[in-house]
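First comes the structure, then the notes that go with it.
With one protein chain held back, the other chains of the complex are shown just where they sit.
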Amino acid sequence: MSVARRTFIQLGAGATVGILFTPTVWKALDDVSIWTQNWPWIPTLKYGAIENKPTVSKMCESGCAVKVRTVAGEPFGTMGNEDNPISGGGICPLCANGVQVKNSPNRIKAPMLNGEEITWEKAQEVVAEKLAAAGSKVAVVSGDQTGTANEVFSALLADKGSDAFYVMPCDMQAADKAWTGLMGGTGQIGYDLEGADLVLLAGADALESWGPTVANLKSFAANESGKFIFAGPMQTKTASVTSKWVPVPAEGMAAFTLGIAYYVLQAGKTADTADFGQFKAMVMSEYSPAKVEAATGVKADQMAALAKQLLTASNPVVVPAGPVAAHGAAFALNLLLGGAMKALPEFAKAIPSAMSRSEMLKADILEGVEADLLFVYEANPAYALPEKIKAGFTVAFDMVQTETTATANLVLPSPHPYERFDDLASPYGLAAATYSLGAPVCESSVDASNAATFILGLADLGFESFEEVIGAKTEAIGADMDALQGGEAYVVEGQTPMAASLAANVLGKASVPVKGTGTVGLAPYTLLNVGTANQATTPNAPCTISNNQLIGDHMVVMMGSATAKQLGVTVGAKVKLSGGKGECEALVQIFEGVMPGVVAAPLGLGHTVGDEFSKGKGDNVYKILTVSSEAAAGASTWAGSTVNVAKI
Amino acid sequence: MEERKASKRCGGVFPFIIGFLATCVLGWAVIPGLFFENEEQPVWFSHAVHVEGQGLDCESCHYFRDDGTYAGFPTNEVCAECHAVDPEEAMEAIAEEGIDPTDYDAIMQAELGAIEDNLASSDDDMLQAEREYVVKYLIQGKEVPWLNYQYQPDNVYFSHASHMALSIEDLAGLKKELSDVVDPSVFEGEAPEQNCNLCHLKDIQANNVPPAFERNILSGYSKTTMKMWQCERCHALKGQPNACYTCHK
Amino acid sequence: MSHFKEFKIKWGMVIDIDKCTGCGACMVGCQVENNIAPMTKSDPYNYVQALTKPRDDASNKLRTLTWMNVYELSNGMAFPEHETAYLPRPCMQCGNPACVPVCPVVATDKNEEGGIVSQIYPRCIGCRYCMAACPYHARYFNWWDPLWPEGMDKGLSPSTSVRPRGVVEKCNFCHSRYLQAKDKARMDGEDPMNLPDGAYTTACADICPTKAITFGDLNNPEHRVHELAKGPHAFRLLEKLGLHPQVYYVSEREWVRKQGDNYNADAGGHH
Partner (left out) sequence: MDSKLFPEGAQRCSFGKFLIWTAVILAFFLWGLYAAVLVLYNGIGTTGLDNYFGFGAWITFDLAVIALGAGAFFTGLLKYILKIKQLEKIINLTVVVGFICYSGAMLVLTLDIGQPGRAWFGYWHPNVHSMLTEVIFCITCYCTVLIIEFVPLVLEQKQLNKIPFIHALAHNMHVNMALFAGLGAFLSTFHQGSLGGMYGVLIGRPFAFREGFFIWPWTFFLFVLSAVGSGPVFTVLVATFMEKLTGKKLVDFKTKALMGKIAGTMLTVYMFFKILDTWAWATGYLPSVGLTFDEMFYGMVYGKWLLYTEIVLCGVVPAIMLITPSIRNRPALLYTAAILDCIGVSLNRYIFTVQTIAFPAMPFDQWQVYNPNWVEYASSIMIVAYGFLVLSLVYRYLPLFPQERELN
C-alpha cells in the first residue's frame, strides 16, 4: 500500500512538473486576463462608415442646427453645423445629448388611449369623433416656437372656426405683444448682437437661456470689440462673462429702462412717431432718475452712466426680457437710440388658412385655457402651468413621457427630431430672418408618426403629409430644398424697425414696478442643462448640473449673505418657499451674486414624470410663481413674484 | 523492508517520468486544442466565385473610405449592387404569400419571383447560398455578422491606411525575424502587389470554402487574432513607435 | 525620477475663460464622444446591489466620470463687487506628469509623439495611485460597471472602448480623432506628422458655442494655439509644482489668473 502511495505521489509530482513544460498553464493565465478585459456584460462598439448628417434639433426652445454623427447609419453623437448661422459649429447642452434622448427608455412607444395601447388608425377615429363633437371648442397648446407644424395646427383651428391657439409663455410672445400690439410695429424684433458695439442685456440671460442661445454665444464670441452689460436680479452665467453686471429687480426692469431713456431724451434723441412728445413728457415727469431709484433701488448715476455709454456708442442695442412693459420700454429706447435692433420679415405661409406667427402669439395662456378638445403639441403645460389648462379631452403629442402625457386622454408618440421632417423658422432674437430645415437621419425606433401629418389626416388642408407642407413652405419662401437639406440656412436680412407709436400712455402705467407680498423677491432662472419648460434634463447633463442647483434630490436656492441673515438661514439649511398657489422645498446656498432681498431658484427641476435623471430631482419652481396681470398692457407676467421662506 | 526495496528498485524515478511524459504529451498535443471551438461563417461565401468567376477585384468590396477608414466587410448596400433584389418588392411578395417574414425556410421554399429572378448563381449549392444570403440578410435589412479571423477587441485601433504601404517584397528581408509574426510561406514565390497576406488568410481571393473560425472559449478571440507582442515585434523591426496610444483606444 | 520628455508635436489647449459661460455643452459632448455612461442610481441587473448602497447619481460630484469638468470660480467679494468665472478642466497632459511615474504597471505613459498622456484600460489594475498623484483631479475611477438605460447602449461612439468597473480613466484629447486625422492625411497624401490647424480637434473644442476652447499643436507656428499660449494673459494651473501642463488658460481678469496658482507665501511664482 505504501508503495502505491509513494508511486502515486511521484506520478503526481511528475505530472505537475510535466504540465509546466507545456503551454497549457501559461495560456490559461493569459486568456483569463484577456477575459477580464472583455467582460461579457460590457457593451461592445459598432463600426462602419462615419457620417455627419445635418438636421435640426428642437430640444431647446429656440432649436439648434446640428449635424448628427452616425456610424454604419446608427446615430451616436451630435455636433454643431458650421454652415448654419444659428449654430456656427456650436450647440447647446440639451441638443448635445439628442441621440441619448432618442434612445431613451422614456420614449413613448405607441399611441395610448387612457393608458391602453392602440393603433394609429384607432387613434385617428377617436380624434375625428371628438373633433366632430367639439365643434369650435377646440384649442391647441404648442411648445414649438419656430416650426411650420404650428401652421398645420392653426389651420385646423381655422377650419373649425376656433382661434384658441396658445404658445407656452415666452419672451417672443411678450415682444410681439409690445411691438405689434402696443407700438403698431411690423415684423419680428431681432437684435444684432454681433454688429452692436454696446449691448445692454436688460434682463435677457442671452448667453445662457434667452432667445437663440447658441447663436447669441456665437455672436458674443465673434463680437471682439463690442461691450456687453447685463442687468438683472442675479449674476447669471451671462453676467460671468459680460464686462458689467447691473443689479436690477425683474419687476423694475421697465422703469429702469425708462430711467435710462430719461437721459437719452435729455440728450435730445427723438423717435419719429406720432406720440413722441407725449412719451417724452411721460418719461420726464414720471420716470425721472430719482423716482426710478426710489422705485427700483437702482442708483441714478448708474443709469446716467449707462445712458452715456449708449449715447456714445455708434450701434447700441437694448435687449429686454420678461413682462410686456419691459419689452415696450426697451423697444422705445432702441428707437430713440436707433441702433442694432432689427425688424425681421415673416416668411410666407405654406398653408393659406394658417395663422401668422403674430396671430399665434396673441392668446395669453396664463389667463387659462378651456376647451372640449385640446391638442398639446410637444409642450408640457401640466408641469410648467399647473392648474391653468382645463379640457374635456386632451390629445398630447410628445416623444417622451411627461406630466402632460401622463394626464392626457390620448397620447401620440412623436418621432425624435432626428427621425422626422421639421423646420426652424426665425427663432426669436436673431438679427436676420433665418429658415433651417431638418430631414430624418435615421428610422424611428418606436411606432411614432409626425403630429402634423396626423392632423392633416383629420381635416382637408390640401396636404397629405407634413413632408409636403415643408416642401410647400420652402417653395413659398423661395429657398432651395437641396441647400436646406444640406444644412445651409435661408437668410433674409432684418430691416430697421418702424413703429406707429411709443405706446406712451400704456408704458407710463405698465412700467410701474408691481411686487408681490412675500418677504423676499423670487428670481427664477433657467439653465439649459437643467432643462426648459418643455424639455427635462437629458441623460448626460446631470453631471453638468452643479450643487448650486441640485444636491441629491434636493433643489438648491441661492441668496446673498445679507438675505440669509435677514431670513435667519445658513448654508445647507432646508427651507420651504411658499408663493403663488404652491410650495417648494429647497436647501440654502450662499451666492453673493444675488441681489439683497432676493432668492434665486432654478426652473426646470422637480419633475414627477420622466426618466430617472429628472423624476423626483429637486422641486418645481413653476408652482410658486405668481401671475400678476399687466392691466395696462393687457397681458400677464411672472415678474414680481415673491415668496415667503420658512425653515424646516 | 519490502517497501524500502520496492522504492529503491525503481528509485522513485520511473513513475515520475511516466507522469512527466503523460502531461507533456497531453499539454502539447491535446489540451491546446480544447481552448478553441469551431464556428462556421453565417453563410457560405466563396471568394473564388466572386474573384475568378465574376472577375471582381478586391477593391470592389474592400476599399478605403475618403476619411481614411477602411471598409473591411462589405455592407448589404455594396452586395446589392450585384445581388439586385429589391427588399421592398421582396417583402411585399412575402406579405402577399402570407408568409411570416422571419420564417426564412418558408420564404426560401416559396421561391418567390421577386427574389429568384434576381439570383445570379449557376449551380444549385451556390444558388442556395445566395438565396440564403438574400432571404436572411439582404431583404431583412440586416448586415451579415461575418466572423473576422483577425478580430481585434474595441480597445485596439488598427489603421489599414498606415499599413497599406507595406510591401511583402521589402519585408522578405525580415523573414527570419518575423517568423513567428507572419506565416513564413507568405514570403515564398512571387510576391503579390497587395500585402493582405501578411496578416489575413493567405491567398483568400482564391478560396472557395472559407475555413472555420476558431474561437477561444475563454477570451472569445479568434485563434489567428494577432497578439500585442506580435504587433510590437514588427513595429520595432520597422522602427515604428510602440507607444500605448499608437494602437489603443 | 520625473524624466522630462520633449516632443516635436505638442498637442495643447488654450481655454479663454472670459468666453466660457459654463453652459456644460463641452462636458456633455465629451461624455457622448467617449462612451461615458449616464449615472444611474439603480442597477436592474444586479440583485446583490440591494444588499449594499445604491450606485451614485450625478449630483455626487465626487463619483462622476467627468473627463472634462467645469469649475465655478468666485472672486470671494460680497455683493455688489462679487464676480464669477467658469474654468473648464480637461486633463492637462502634463509635460512632467505626476501620474505617469507612479503607475506600477505602465498602464499610463507619456511616450507618443504629440505628448498626450495615455491611459490603457485593459492594463490598469485599479490601484488609484495615479489619482492620488494628480493635483488637478483629472483622473477618474470606474466605481461601478458602466450602465446605459435600456436601449441607450446601441448609440455608442466608435471612438473609445467601453471601460469596465475598477479601472482609472481620464481625458485623452479625444485621441482616436488624432489617429483618424492621421489616416485621413495618409489618404490625401499629406504628412500625418504635420497636420494643418483644425484637422485634429477634440469634441469639447468642437461643440463649444463660444469657441472658448482652442486646440492645436503648441509647437507649430501655423496653429493658433502657438500664439495664444504666449499671450500676455495666458497662464497654466499650478505652474509652481513644475508639472508643465499642455493646457493654457487666458483671462484678462487678474483675480481669475491669480486663482491659477498659489500665491499665499512670499516666494512668488512668475505672475
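Each chain gets a letter, A, B and C, in the order it is written, and its residues are counted from 1.
As a working rule, contacts are C-beta pairs under 8 Å (C-beta built on N, C-alpha and C of every residue); 3 or more make two chains touch, one makes a residue touch a chain.
Values in this document were obtained by computation on a predicted structure and should not be read as measured data.
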| item | value |
| --- | --- |
| Which displayed chains the unshown chain touches | A, C |
| Residue touching the undisplayed chain, where the options are C:13, C:103, C:174 or C:212 | C:103 |
| Identified contact with the non-displayed chain, of C:36, C:134, C:225 or C:250 | C:134 |
| Hidden partner interface residues of subunit C, rising order | 1-3, 46, 48-49, 51-53, 55-56, 60, 62-64, 71-74, 87, 96, 98-99, 101-106, 123-129, 131-137, 139-145, 164-168, 237-238, 240-243, 258-269 |
| Interface with the undisplayed chain - residues on subunit A | 29, 32-33, 35-36 |
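Here is the rule we go by: only the chains that are shown with their structure count from here on.
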| item | value |
| --- | --- |
| Pairwise touch network: line, ring, star, complete, or other | complete |
| Mean-CA-position distance for subunit C and subunit A (Å) | 29 |
| Where subunit C touches two or more other chains at once, by residue number | 121-122, 161-162 |
| Multi-partner residues of subunit A (at least 2 other chains) | 37, 44-45, 48, 50 |
| Interface residues, subunit A side, partner subunit B - complex | 2-3, 6-8, 10-19, 21-24, 27-28, 31-32, 34-35, 37-38, 44-45, 48-50, 72 |
| Residues of subunit A touching subunit C in the complex | 36-37, 39, 41-48, 50, 69, 71, 74-80, 88-93, 96-97, 99-100, 102-105, 207-208, 213-214, 217-218, 220-221, 235, 237-241, 245, 247, 445, 528-529, 538-548, 550-552, 560-562, 592-596, 611-613, 617 |
| Footprint of subunit B on subunit C - complex, ascending | 108-109, 111-113, 116, 118, 120-123, 159-162, 172, 175-176, 179-180, 182-187, 192 |
